[in-house]
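For this depiction, one protein chain was excluded, whereas all remaining protein chains were kept in their positions.
Entry: subunit A
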Amino acid sequence: MSDLELRALRKSFGSADIIRGVDLAVPAGERHAVIGPNGAGKSTLFNLISGAFPPTSGEVMLGGERISGRPPYEINRRGLSRSFQVTNIFHNMSVYENLRCAVLWSLGYRYTLWRSAAALKDAAERSREVLHLIGLDHARETPAGLLSYADQRALEIGVTIAGGARVILLDEPTAGMSRAETDRAVDLIRRVTEGRTLLIVEHDMGVVFGLADRISVLVYGEVIATGTPAEIRGDPRVREAYLGEEAA
C-alpha cells in the first residue's frame, strides 16, 4: 500500500492555478524525489501535503487516511514531518532544546505543566540520539542561531525527523551548500531516512539521481513523468521540459 498518496490535488491562489491536478503514490520505504524548474509548484505541493494550507480540491492520503484539510500539527502527529527550504529552526534555543521540543509530542507529552522537561528521561535519550545522528554532539548547548549554515541545515533535518515520523518531506535540504557539505548532507539524509518514506525536493541533480528510488517531474503544476532515475533520464519529454543538457 502507498504510504503517501496524492489524488487529483489542485491549488489555486485567486485565478492563478499553481497545482493543476497532481496524482502521486509513494510506497512505504521509497525515496521519492520531485524535480522541476523554478515556479513549477514544488514548494506549494509540500505546503499542501503538510497542511500549511488546504488544497482547493483533491485529497492527500497518509497510510490510507485522508489528511488534507487538517491543520499541520494534526498531520505531524499522524506521522508526517517536513523540513523547510529556508532554515526554520528555533534560533534562540540551544541545539539540544530544539531537538527536545521536537520529540515531546511523539513521546506522549502534551501541553504538560506539572513535570520538569529536564526530568523526562525518554525525551533526553531520544534528543541525544538525534543529536548524535546529525553529528552535532559538540554543539549541544550552542544557540541554534549561532551554528554554521551547514550545521543549521543538519539541525533542520534533525528537528524534522526527531519525532520519529514515518513519512519525511525534505524541501531542498542541500540548497546553498558546498560540494563537500552536500556530500555530508546526502549521507545524513540516507542514514536518517533509513526504513522511512521520503519525499524530497532537490535542485542538485547529482543528489537526486544518487538518492532517489523514483523521481517525479513537476512542470507548471503537473507531473509530466514518474519513474526510476534511468527512465527519467531517458524520457524525451523530461529532457525537453526541464533537464535539457544538464542530464546529457
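The rule is simple: a residue touches a chain if its C-beta (ideal position, glycine included) is under 8 Å from a C-beta of that chain, and two chains touch if they have at least 3 such contacts; residues count from 1.
Here, contacts and distances are computed from a predicted model.
Novice: Per UniProt, what's the omitted chain called: "Threonine/Serine exporter ThrE domain-containing protein", "N-methylhydantoinase B/acetone carboxylase, alpha subunit", "histidine kinase" or "Branched-chain amino acid ABC transporter permease"?
Specialist: Choosing among "Threonine/Serine exporter ThrE domain-containing protein", "N-methylhydantoinase B/acetone carboxylase, alpha subunit", "histidine kinase" or "Branched-chain amino acid ABC transporter permease", the correct UniProt name is "Branched-chain amino acid ABC transporter permease".
Novice: Just the residue numbers, please: which parts of subunit A touch the chain that's not shown?
Specialist: Looking at subunit A, the ones touching the missing chain are residues 50-51, 71-73, 76-77, 81-82, 84, 88-94, 96-97, 100-102, 104-106, 109, 111-118, 120, 141-143, 145, 159-160, 162-163.
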